[in-house]
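A single protein chain has been omitted from the complex, and every remaining protein chain is retained in its original position.
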Amino acid sequence: MSTQSDQPSSGPSDLAETNRLEAFSDGVFAIAITLLVLELHAPKLEEGQRLWPALLDEWPQFAAYLASFAILGIMWVNHHSMFRQIRRADRGLMFLNLLLLLWVTLLPFPTSLFAEHLEDDNGHVAGAVYSTNLTLAAIAFSLIWWYVLRHHLVDHTMSKAEIRRSLVRYSVGTVIYAATIGISFVSAQLTLIVVFLLALYYGFEQVRTRGGTA
Amino acid sequence: MSTQSDQPSSGPSDLAETNRLEAFSDGVFAIAITLLVLELHAPKLEEGQRLWPALLDEWPQFAAYLASFAILGIMWVNHHSMFRQIRRADRGLMFLNLLLLLWVTLLPFPTSLFAEHLEDDNGHVAGAVYSTNLTLAAIAFSLIWWYVLRHHLVDHTMSKAEIRRSLVRYSVGTVIYAATIGISFVSAQLTLIVVFLLALYYGFEQVRTRGGTA
Amino acid sequence: MSTQSDQPSSGPSDLAETNRLEAFSDGVFAIAITLLVLELHAPKLEEGQRLWPALLDEWPQFAAYLASFAILGIMWVNHHSMFRQIRRADRGLMFLNLLLLLWVTLLPFPTSLFAEHLEDDNGHVAGAVYSTNLTLAAIAFSLIWWYVLRHHLVDHTMSKAEIRRSLVRYSVGTVIYAATIGISFVSAQLTLIVVFLLALYYGFEQVRTRGGTA
Partner (left out) sequence: MSTQSDQPSSGPSDLAETNRLEAFSDGVFAIAITLLVLELHAPKLEEGQRLWPALLDEWPQFAAYLASFAILGIMWVNHHSMFRQIRRADRGLMFLNLLLLLWVTLLPFPTSLFAEHLEDDNGHVAGAVYSTNLTLAAIAFSLIWWYVLRHHLVDHTMSKAEIRRSLVRYSVGTVIYAATIGISFVSAQLTLIVVFLLALYYGFEQVRTRGGTA
């Protein structure tokens, strides 16, 4: 802390550091969202079988692809919005950010698991694994935000009421994602729908409250 | 909108935001265009079989690879040109951009589907799926452009005539790509040729009209 | 050297060059850390088999995933910290950096090898291959640091004592990683635990000594 606190807080070296952290995170988000396509497999057709119904039969993998794409997309937008408010990055923030990226990079695995078992008896477990991954990502988001507030890494322009509201918002998100773990034991397919709607809600809700700007 | 409109429109925070949106998009384009190679499979040779004719037999996968590479390449150049004219990014633009990236990241799947079925009875369906993916990407491009014009996110230097012409250009592109869906029911191989020529045309046409500069 | 030493050391072209080297490295780290997920395979279930115990049976692949993620994450943070102190990049530095990236990009292969053999007789060899990869990366890190010190590519603010301490630190890291090659012949599973703890230690240790800032 000693070296850095001597410098003005908006010095070029601090900004540069946040930039590289964001660039690395952008890279990981961009790769994870693009790797999802590798979990899509062309149907293996038998002699004379037609492609179109075989593709429709594979709807679980397209549904899971769409849900994970939407979730990673929204997470990237939120990561972006969050880091716009962060002025400096220290090592602690870097490690919490790595924790978030762990769940981001892992998501293609439960996505593929979920797609494979969405229609069989193991759908509940696959759904619970998928929802747990999302919950762990939501917890990491909350930890990052709590950390940057505690270590005064955010812009000074936030009021105490804004800070409290922002912490509540992240906690609520975490609780909602945790609830989808329970939903997966009711119905795997319902989990997928709820998770997709949550992603859309988070997207549109922030568009509305913040008047269209990030 | 309120916070941002207080700032001068070319303020550093606005530019930074567009930069990160572009960086994320560049990452997704770069990854999608590079992942195409994973859909190329070395021919499985039997004892004594020669490699060269086996590779030539696999021409559909190389043709599909080349077409998708050209399309993603041109789309990146056009994305680049479009965003050079965009001054600010808001959340709505981010979501429309994510919609475009959805079709960009998906493309390796129909490419592989198309390559596999180009010479069999399912080629028509595979070609239609491929063309539909391209059409949805063209629609997303049009939506982005319509959105940035409507929300005054572009540079002020565009005249009304330029705006109208630019909207027509994007609509025409969408209609042409939609037409390739129909062509795929005539001939899958013709679809691939038309799509490849369209990509080349879009590349060269803009080189010509704009005098060699982007 | 002649051209560059005529320019002021903080000139824009020098900074740009380091930036692009860092951007390329960030890309490689981000991709390598995200590709790890492709080595995770969903368990192939037989009729009536349950998913949850099958997933738990696959613990070696999750343990290896977690260890490699932690190692690549810490390596990225350290690469970041190191390059913050580097003012200029020359071709020699670029090639040594490529040598480091060689071991970074290779890591998914021994990770998958290690995961596959963690519980069988070949675990010792797989562990030794894995540890050797990490040791070679540690050597590359040391070479980079030794090179930038020798060619005066670092900031002038480092004292001789700081330089000596930093060289010792890198050498110690290399020796410790080399020791894990030996440990792998005692127990493959112990190797994985030691390597994971080492990654955590390197993370937290630097957080502590440097007071929370990178």
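The letters A, B and C name the chains in turn, as written, and every chain counts its residues from 1.
Going forward, contacts are C-beta pairs under 8 Å (C-beta built on N, C-alpha and C of every residue); 3 or more make two chains touch, one makes a residue touch a chain.
Computed from a predicted structure; not experimentally measured.
Residue B:Phe29 is the one among B:Phe29, B:Phe114, B:Tyr177 or B:Phe196 that touches the chain not shown. In the full complex, chain B touches the hidden chain at residues 22-23, 26-27, 29-31, 33-38, 40, 42, 45, 50-52, 55, 65-66, 69, 73, 76-77, 80, 84, 203, 206-207, 210-214. On the side of chain C, touch with the chain left out of the figure occurs at residues 1-4, 13, 16-17, 20-21, 23-24, 27-28, 31-32, 35, 38, 89-92, 94-95, 98, 101-102, 105-106, 108-109, 112-113, 116-117, 121-122, 125-126, 129, 151.
Everything that follows uses one rule, which is that only the chains that are shown with their structure count from here on.
Nearest to the overall CA centre, using the mean of each chain's CA atoms, is chain A.
Per the C-alpha superposition, chain A sits rotated 90 degrees relative to chain B, a value rounded to a multiple of 5.
Residue positions 27, 31 of chain B each touch two or more of the other chains.
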